[in-house]
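Here the complex is missing one protein chain, while the rest keep their positions.
For clarity, chains are labelled A and B in written order, and residue numbers in each chain start from 1.
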Amino acid sequence: MGQILVFSEQRDGKLKRVAFEALGAARQLASQTNATVAAIIVGKNIASEAETLSKKGADKVFVIDDPGFAHYSSEAYGTIIADIAKKEDTSLILMGATAMGKDLGPKVAAKLGGPFAGDCIKLECDAEGKITATRPMYGGKIISIVRSHTNKYQVATLRPNVFSVNEADENKKTVFENIDTLPDLSEMKAVVKEILSSANTKIDLTEADIIVSGGRGLKAPEHFALIEALAETLGAAVGASRAAVDAGWKPHSYQVGLTGKTVSPSLYIACGISGAIQHQAGMSSSKYIVAINKDPNAPIFKIANYGIVGDLFEIVPLLTEAIKTIKNEE
Amino acid sequence: MDFIFTEEQTMLRDMVRKFVDQEIKPLAQQIDKEHNVALVQGILKKAAPLGLLGIPFPEKYGGSNMGEMGYAILLEELSRGCASTSVTIGAHIGLAGTSILIGGDEAQKEKYLKPLALGEKIGAYALTEPGAGSDAASLQLAAKAEGNDYILNGTKLWITNGDIADTIVVYGLSDAKLKARGGITAFIVEADTPGFSANRIEDKMGLKGSATAELVFQDVRVPKENVLGQVGMGFVIAMQTLDESRLSLAAACIGAAKEVLGMSVDFSKKRIAFKQPIAQFQAIQFMIADMTAEIFQMESIVYRTAWMYDQGTKIPREGAICKLFCSEALDRIVDKAVQIHGGNGFMGEHPVERFYRDSRVNRIFEGTSEIQRMVIAEDVLKKGSY
Partner (left out) sequence: MNIAVCIKQVPATESKIRPSADGKDIDRTGLSFVVNPYDEFGLEEALKIKEQVGKGTVTVISIGEDKTIEALRTCLAVGADQAIHIKDPALSGSDTHAIALVLTAALQKENYDIIFFGKQAIDNDSGAVGIHVAELMNLPHVAVINKLEVSPDDKKAVAHRQIEGGTEVINIDLPAIFTCQKELNVPRYASLPGIMKAKQKPMTIYSLNDLNIATDAVGAEKAMITLDQLSPPEKRTAGTALEGNAGEAVTALVRLLHEEAKIF
């Protein structure tokens, strides 16, 4: 098997958790096939993060530390990765199925003419390095297993919060290589002009370890304050059901479900959400699900680990207080 | 024999279904609880530019010429969402618009039918009176000729769209001696005519979002050019209009029936009793089987009859059969749906409760079940056989 390349996504000079998850997956596959694992990091002022990639299992790290490449560009990043891949025998290229990875993965696959598997939740490979990937389809109503028929330039994006991260190895021997032959930025026909940060999303849903979501049961937009208070206490992100988004209580960026985001946190607390199949499509892979709803027949209870049938206006504040107490004791 | 929708009819159904899912269903409970006619009027405003309010009418009058089939498809789909909306649109197209189409001359169709088809104006049809329901021929509203006008005096009752309509087709007695045999005349009355007033009637079992009104005519002056068809031909226009509208009412019953069947199936799979989904019980399965069998019958007779109507066949008997069977079948179906839902079905929070209340009037308005049976029997006895 040729090398496994891991594109290590960073934002503002900090590697994302999913970069380590991809590295973990690569290491796992490499251990079965004796492949080398090489990470790629692109950005500005990222030298220390390159070190971290070493400790987390990269045999080699390609570093592109250049202010011109601080912002994502599909064309520029795609060219960089394809060029690195072509320098050596490359079997597989991994990255997170984030906003960036969902764009970059197909781009790299197209440039290299390799097969693409998006949003994988499980990844295996045979002795030659041909991958078999498990990925949801039909909005999670179907789980598919796809098989690659080549071991050259396979590209896969990995769903965040699914793959595990390697323990750090302080003594890992890693080769660092700075790439200085870079694409000509003046030729780029699509350029990021600016990034508007959304003040209201402190923690992004897809990356969050805990999510507290509100739905129609909240009855009015101002009652989202209850959800936000609980989320704050837990250090969680806030989500919303389609009903709440369609009612205009929260923007679409909060929506969990079929036409919104797919999330896999450790804990998902659904408050006043009935849990229609469309909502479940976005959150049923959460590790633990808590449902709070006044309708005992709400479908959400069928998939919840812990369910409370009752009035969320009474229960959610009590829960917030109880958790606060515990956190203070700690 | 070809018993499938054409490509256009399929596209129409898909489009209306999407419109109902996105624009009507989310409002249906609120429309019912708040008696919110304004929301229904808002839906009509959105439906108009899509061409939905002129489906059966010829293109030259602003319609889309999709015939009774197109109209039946529209009402079936609308009724999946909200009976108040369906009835409002039904009275607008099937009663007011159709009366003008049947009885009107070119000038009247241009002036009155076209704005209805385009949804610029809302229509109503005023036949029923406090003392003349099923026995429409005994209506009393006086229409007295005076110079170039007719003067209308009297009261109409339970008129759908009565107080939101701009254009009202009013049936009056122009010759008290002739009555239904040439004494009833149809008039097009503009709602802003002096002497006309309408009072909303709120206290109804169902259709709470449709505007039902009492219309009062006090020396309402209508120009002679607003006589629909010939003087004395009103009863014929009224009855021909009802032939067609009974069929569309039956189409509306199909949509409601399919909707509550869907709710019942979902609920019975979800609801656990005695440690299993109630759908596992034969008692529930038999109800679902009966509901399904009746829906198949409803669908079969309505679309067959709509096809006949579009071929130019008169359908007094068939329209009555469709109306009779579908309205009664729907009542049996909503009754089973509530039964399957148990206590939930009795609660105002669940839409099935609304469907139950909205369904009942179908056996009453536009000719009671008893009237339909009379029409059918009379027709068979006259012909001597099927």
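We take it that contacts are C-beta pairs under 8 Å (C-beta built on N, C-alpha and C of every residue); 3 or more make two chains touch, one makes a residue touch a chain.
Here the structure is a predicted model, which is why all the values come from computation and not from measurement.
Taking the full assembly into account, the omitted chain touches A, B.
Considering the whole complex, the residue from A:Gly43, A:Gly57 or A:Gly140 that touches the absent chain is A:Gly140.
Within the entire complex, the positions of chain A that touch the omitted partner chain are 11, 71-72, 74-75, 78, 98-100, 102-103, 105-107, 109-111, 113-119, 132, 135-150, 154, 188-198, 201, 204, 206-207, 210, 234, 251-253, 258-260, 266-267, 277-278, 284, 287-290, 301-311, 314-315, 318-319, 322-323, 326-327, 330. Although one chain is hidden here, its contacts on chain B can still be listed: residues 7-8, 10-12, 14-15, 18-19, 49-52, 54-55, 64-66.
Throughout what follows, only the chains that are shown with their structure count from here on.
Taken together, the chain A residues at the contact with chain B in this complex read 246, 297, 299. For chain B in complex with chain A, the touching residues are 26, 270-271, 344.
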